[in-house]
Structure formats: structure tokens, C-alpha cells
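Right, one structure below, let's go through it.
Missing here is one protein chain; the remaining ones are kept as they sit in the complex.
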Amino acid sequence: MSDKLISKTPEGPLSEKWTKYRSTVPLVNPANKRNLEIIVVGTGLAGASAAATLAEMGYAVKAFCFQDSPRRAHSIAAQGGINAAKNYQNDGDSTYRLFYDTIKGGDYRARESNVHRLAENSANIIDQCVAQGVPFARDYGGMLKNRSFGGTQVKRTFYAAGQTGQQLLLGAYSALERQVGLGNVKMYSRHEMLEVVMIDGKARGIIARNLVTGETERHFGHAVLLCTGGYGNVFYLSTNAMGSNVTAIWKAHRQGAFFGNPCFTQIHPTCIPVSGDHQSKLTLMSESLRNDGRIWVPKKKDDPRAANDIPEDERDYYLERRYPAFGNLVPRDIASRAAKERCDAGYGVGATKQAVYLDFRSNLINKYGRAEASKLGIENPTIEQLVALGKEVVKEEYGNLFDMYKQITGEDPYEVPMRIYPAVHYTMGGLWVDYNLMTTIPGLYALGEANFSDHGANRLGASALMQGLSDGYFVIPYTIGAYLSGEIKTKSIPTDHPAFVEAEKSVKDRINKLLSIKGTQSPESFHKRLGKIMWEKCGMARNEKGLKEAISEIQALKKEFWSDVRILGDADGFNPELDKAGRVADFIELGELMCVDALSRNESCGGHFREEYQEDGGEAKRDDENFMFVSAWEFKGESQWELNKEPLVYENIKIAQRNYK
Amino acid sequence: MSWLTKTLTSSIGKKVLMSLTGLFLCTFLLVHLIGNLQLFKHDGGYAFNKYAVFMTTFPLIKVVSYVNYALILFHAFWGLYLEFQNRKARPVRYAVVKNSSTFSSRNMAILGTILLVYIVVHMGDFWYKFHNEPLPYVQYTENVITGEVVTQKMPETYTQEVKMVEMTNEAAGTHTIVVKDLYEQVGISFQNPLLVIFYILGMVAVGYHLYHGFQSAFQTLGWNHPKYTPLVKFLGTWIFAIAIPLGFAAMPIYFFLQH
């Protein structure tokens, strides 16, 4: 292990590590908490829950988000649900099983101790959210309902229609706003963090830009929490929000925070396919739809018939065929690759042939229609009756998703199967953090999707919400004490300290440099080109040749960007073009690191599929002997990184090839 | 500020005042219509004129009527004040507006202003004249047993101190009253086609005002329930927005046509 990577995992048996550590971590007394300032950047599930909880505990919190309100963070778009090992369904679920599924789902590339802690916290999250008034789905007896998600054989996913992320975020947001109202959190909306301020090797604050006035501001904090989400937008087209960006964690990375597993990207199997060059983003259709939808392509290549005209025996339900045990509910990386395989082999559907069908008709009729009919005592119902009855149930479960699909494609998914194709969705990689969620910079933390810690090489559905809230509500409030208890004597550092002055100057210099290029191409056009390189060469399938090409293409793109970008408007006011340019510049640098990481990992695991490393059947071929480690990259200068390895030790799980057959 | 003023000056409280006064005025309209239906009795105005006296002399009714006038004024001016305030909430207007609300709901203030003008004219026509002008008197003699009524106009010079003089002749079995002939006045007024049109327009305004106003009052008070709101909407539409204004509008038309 690199001596720079100390995971600080507590000793003891796995199931006791967290409980014991939580009770022994140093505390900060209430009088001191008031004098300790914490900066939280980002207000999604992780950020809002952390800011609210830390403020409840008595710390002085400043929270920042680039959107116009903390409620808009992209956690809000999560659809399907949140996992918790409650075993309310009495189907054999347990903390250990959730832990095991998550490690296995992540293709054995996550840290055991962190994942077990996540599974332990999962049940508390549900309780906390219910207490906040999150309206989870309930059954007629008033009890919480669950549904299934990919990569598991139990029902442990809690949900609120297809808007679970929204409801959870609004819960955390309301907790945050409560603290804002009480004066314990000072909220800075429409502010973007542009630099971490380092004093004596510790993170001591940030430089943020007020996006409305254009002014740069200096903010001191005893600790800085980055809860800024993932960087899927490096691919230009992804399911991320338009504003989602890597800037905050990239600045931290350049200041010395190691970047963990940057190439681990999740490609989500069920997104609405691209319709044209104008496309600005991709829309996800929740994984929960795979509960009730069956995925298929025609058995005949280039079949010209409409989906409903293709008879049952001429359809290839390829997931059910290849993975009979999990069927349509295999993990995302597997489902995505299988879709790509079928399309590449010429069985794709729709105008672009880059899509497969997700069909609800059979479940609409047989599962829901028949159940409703027998509930209503209708004997020998007609198909039309069954469709109508089934529709009502499906509407309640996924109505908003079906409406969204219809709006975007102009087709009615109640009548014809959805066309779906994989798209970039989530990044398992992120800043490397220790057990306390602290990065390699003392005092700088990363929570939620912004860190690398819990999902290994592939994230299971309904686990991102769980991780964000676990980190924010139940981990950081304890673990931050380990650091802040040593900081009680540190007085607030005035922001005229030279380190603040210098950091602000570098931010302003960069803005002025961007504005002074006065080239010919818009930031958007650079972003599109970067996305194309990344998707083609560092996307669902990667190979050595492609990655090497990508690296040199990205380096060339970077040069071109810094000599030919055109940003209109000025720095003294609201200027989205300028904001975008700064983010694209960071994405370009990140893109290079992702390719470097993908190139160095000579194996296939989870979302990282190297074409050179596959089994005969096309399954990913892991190399546990040589690659059972976390790649933590240290920034050494432009286009220069040093690889540090944190070996992964599995004491409680037997490593095996992932098998969903 | 006391809790009451605080409540009543909040945005919801202000609306509650509109709602309560509005519902009171709705009740008044209903009573007013029922009373005025006596205009349609073919009795030479006997019932109607008696009713006019009763309405202006019975102490309780008198009090209620003054409360009513006050509430009309309050409802009107409070409504205008609210409209003025609401306009301040959007100082820059849109260049293009496509409405998804009803005409009535958007134009309550304008409809209300029309109604205020209407009420002033209407009160001047009848209430003021009845109270302050030397209207001719009429004498009705009712045979208590047969119910037959003999109408006799009093000479133009005749006046009396009280609103109504009553005499009972037990031997003849008759009951005689002398009152101001407001009925006659109604008939004369509605010979003027302009006034008839004005009254009809006034009733159209009442219809539109109540089409929104009646159900809106319930919503403001929080009385919205999937079981009962359809009934409120039904009453608001068919009784208050259609039947009542039609009933009132029938009067000028009836007298105009009779003429």
C-alpha cells in the first residue's frame, strides 16, 4: 500500500467496526462546535443531509450550490428508489445480504468496511426520511411498500412512485432550510466553488464565485465538505443535469486530493435513445421498469416489422435467455453490455438501430391485469379488459415515467414497447477518501457520488440515494469529530490571509484568461467534441489502442480550447457561457485522467470493460491477482499523474466470478 | 397587533372577509328575490307594497338592512383594495397572455364595480324615492272573508305621517291600509327602455360575479371536498349565477312588456 493512502479502517470484526468506532471517535463539546465553521459545497442528498445534520449538532455551516435553490440538485432526478435492509418483506434480507449484494454488484472493487457501514445505516435512513414526512409508497394497511431492483433477489427498494430522489431530496432540503431559518446554516445559492484554499497543508476554505454578480468571494472553514456529485457529463450526453460538473473535485484534485478509480463509469441500460445531433442530454427510464418490463429484440436481423406485429416466438428475450436466474434484473453493467452486443450484432430496433425494446404488455396483461380482474371478481376477462385494468396499476407505479417517455418520443408506451439504449448515468469513481470520508488533503472531505468509496466498479440500482444519505446523515456527523476535535484551538482565519488572496487571484486570472482568448468556438462545441471522444473510446467498451488515441486527442483538444474558445459577455455579471467554459476546461483534464486510468487497468470489471479482457461468452474477465486495488491518482502537473494503490482486502467475502446466471 | 387583526389582514384573512360578506350578500339576494316575486302577483301591488313597508319598518329587518348596506360598501371597497394590492404583485405585465381560468374569475373587480354602479342607480330609483320623495299613496281594502282586495288610488295631495295607516272595519269585515305606491313607481320606472336594458345588464353582471363568487367563497373558507364541492358548484351555477339573475331580470322585462 502506498504510504499516502491510509484508509483508517477500524480494527475488529466487520459487523462491529462501525458501532465500535462510532462510540470511540473523539467528540467536540457543544460550546466549541459553535466556533467551528464547516463549508459544504453542493446540496444534493449528501450535501443537504450533511449540512442539516452538522448544523443540528451545533456547528456553524455555510452551504453552497450553483443552482438557484438547494432543492434543484440533481439527486432530485433519481427515480426508482432507495435500498434498505429492513426485511419488511420477510424475504430473507439482512444487513449482511445488502452488504454482500453491493460488494458483488460492484464486482469486488469496493472497500468492505465502508460498504458494510452503508448497509448498517440503510435502515436508519428510511426511518429518518419517514420522520421528515417523505411520502413513501404504502400498502393498504399503511405499511411501507418495496420493489425489486437489479442485482438482488430480495425486495428491499423503498420508493415514492418514480420520484424517489425528489422526495428524499426535498426531505433533506427541508431539514436544511429549517437550519437556514434557525440561522445555523448560511445558504449561498447561485455560487460556484472555484478553488480550495490551503493553509499549512490543510483545507481552510474556498473561493466561490457569485454567479449573479460575478464577484469572487473568500470563505473560511475549519473543514470543507465536497458533496458535488458525479462527473458523467464528461461524456457530454448523459443522464446528468446540464449543470452537473467536476469542477469542485477537480480543483481539489489539483490541490492534492487523490482521484480514485476515475474510469469506473456506470452506463445505465434503460435510457431513451438519442434522436439527433441536437440532443443535449439523455433521459433515464428507471431501472424499476425492469421489474415489469421485458427486454427483447427481434430474432431476425433488421426486422422491418413494428414491435407489436412480431409474434412471441420470433422475439429474443436475450437477458432471460442468457441470465435465467436474474433475467431482466441483472446488474446495470451487464444489461448495458448485453444491449450493446445485440445492437452491434445487427438486431437493434428503431430508426437508428441503436435501441432494444422494453415491453410492458405481457406484465400489463398477465401480472397486473389478471390480479385486478380476480380482485374484482371478473371471470374470463377479455384482453381489452385486462389491458385496461393493468394500465391503471402501471399508471400508479410508473405513470410519470410513461408520460415522460411519450412526451420525448411521441410514442405511447402503454401501446407500443419503449425503445431504450444504454447511456452514461453515474460515476463510481471520485475523490479517494478514507474511512472518515476525508480525502488525502486534511480537512477536505468528499461525500456521496463525489467520492469513490462504496460502489466498486459498478453500482447497483437504488444504492446511490442510500450512499448519499448515509454519508450525510449518519457518517460524516460522527467521523468529522476525529478531525475537528483537534481543531478547537484554531481560530477563524481572516480571509485577508495571503493564502486566500493568492487563491482568489488565481481564480480571477483564470477567468480573465478564458475571456481574453476571444477565439471562434463556443464552450458547448468543445464539450460535444470531448464527449464524442470519451463515449467512443472510453465508454461502454475500451481498448488499448482507442484509449491511447483518446489521450492524444484530448491533449490536442485542450490546446485548441485554450487558444480558440469564444466566451461572450464579461465577468461582472450573470454569464452562463463563462461558467460553462470553466467547467468544460476541467472536464477536458478529467477526460484525460479517465483514459489514463482505463489504460492502466488491464482487466475488465463492472462498468470498466476492456475488450482485450473478456471470457468466451463475452462476460467481463476480472484479474484479481493483479488489479484488486483502488487506483488513486495523484496530480503531478499538467497531464502528469502518479498511481497510488490501495489494496482491497476481502476478509468476509469469498471472491468469486460474478454470476447472475 | 391582536391575533384577529393579524389574521384578517393576512392574504388569506382578507379573502375570508370577502368570502363571508359575499355569502351574506348572496343570502340577501335570495331573500330580496323571494320578496320581489310579489311584484308578479296580480293584486295591484297590494302584497308588494305591504312588503315594502314591512321591510322598512320592522326593527330587526331595519337593522339587518343597514348591516347589509354596510357590507355592500365594505365588500366593494375591500375588493377594490385587494385588486389594487394584487396588481402590485405583478408590476410588469406579460406581452402575451393565454388564460386558463374563467372570464368571471379574472374579472371579479370589474364585475363588482359594475354592480356597485348598478346598486347606486337602483337604490336611487326605489329606496331613495320611497324614503324621501312624495310618492302617491294607495289604499287597499281587503275583505277578510273572501280575500278580495279593492284598490283605490289616493289623491295626489294626500300624505300621511307614518309609513302605513291601518283600519279594521269589523262590521263590514274589511281591513284597509294606506301606503306609498312603490308598485306603481316600479311600473313607471320600467317604461324607460334604457333603464330596462341597464337592469338586464346589471343582472348579467350579477350572474357572472356569482358564477365565480359563490363557489370561490367556499374554497376560501376551506370547504372543498370531492363529495360536496360538486353540489356547491351546482348551486353556484344554476341558482346563483342563472336562476336569481333571471328572476330579477324578469321584473323590468315584465313591466316593460305590460306597458
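By letter and in written order, the chains are A and B; residue numbering begins at 1 in each of them.
Following the convention adopted for this analysis, a residue touches a chain if its C-beta (ideal position, glycine included) is under 8 Å from a C-beta of that chain, and two chains touch if they have at least 3 such contacts.
Here, contacts and distances are computed from a predicted model.
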Name per UniProt, for the chain absent here [options: "Multiple sugar transport system substrate-binding protein", "Succinate dehydrogenase", "Iron ABC transporter permease" or "Sarcosine oxidase subunit beta"]: "Succinate dehydrogenase"
With touch defined as in the header, list the contact partners of the absent chain among those displayed. A, B
Using the document's definition of touch, tell me which of A:277, A:312, A:496 or A:651 contacts the absent chain. A:277
Looking at A:26, A:573, A:618 or A:647, which residue reaches the missing chain? A:573
For the chain not shown, which residue from A:149, A:474, A:526 or A:561 touches it across the whole complex? A:474
Chain not shown, touching residues in subunit A: 49, 52-53, 56, 67-74, 76-77, 86, 88, 124, 126-144, 160-161, 163, 165-167, 170, 173-175, 177-178, 180-181, 187, 189, 212, 239, 241-243, 275-281, 283-284, 351-352, 403-404, 407-408, 410, 473-474, 477, 522, 524-525, 566, 568-569, 573-577
State which residues belonging to subunit B touch the missing partner chain. 3, 6-7, 10-16, 82, 85-102, 105-106, 108, 212, 215-216, 219-224, 226
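Throughout what follows, only the chains that are shown with their structure count from here on.
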How many angstrom between the C-alpha centroids of subunit B and subunit A? 66
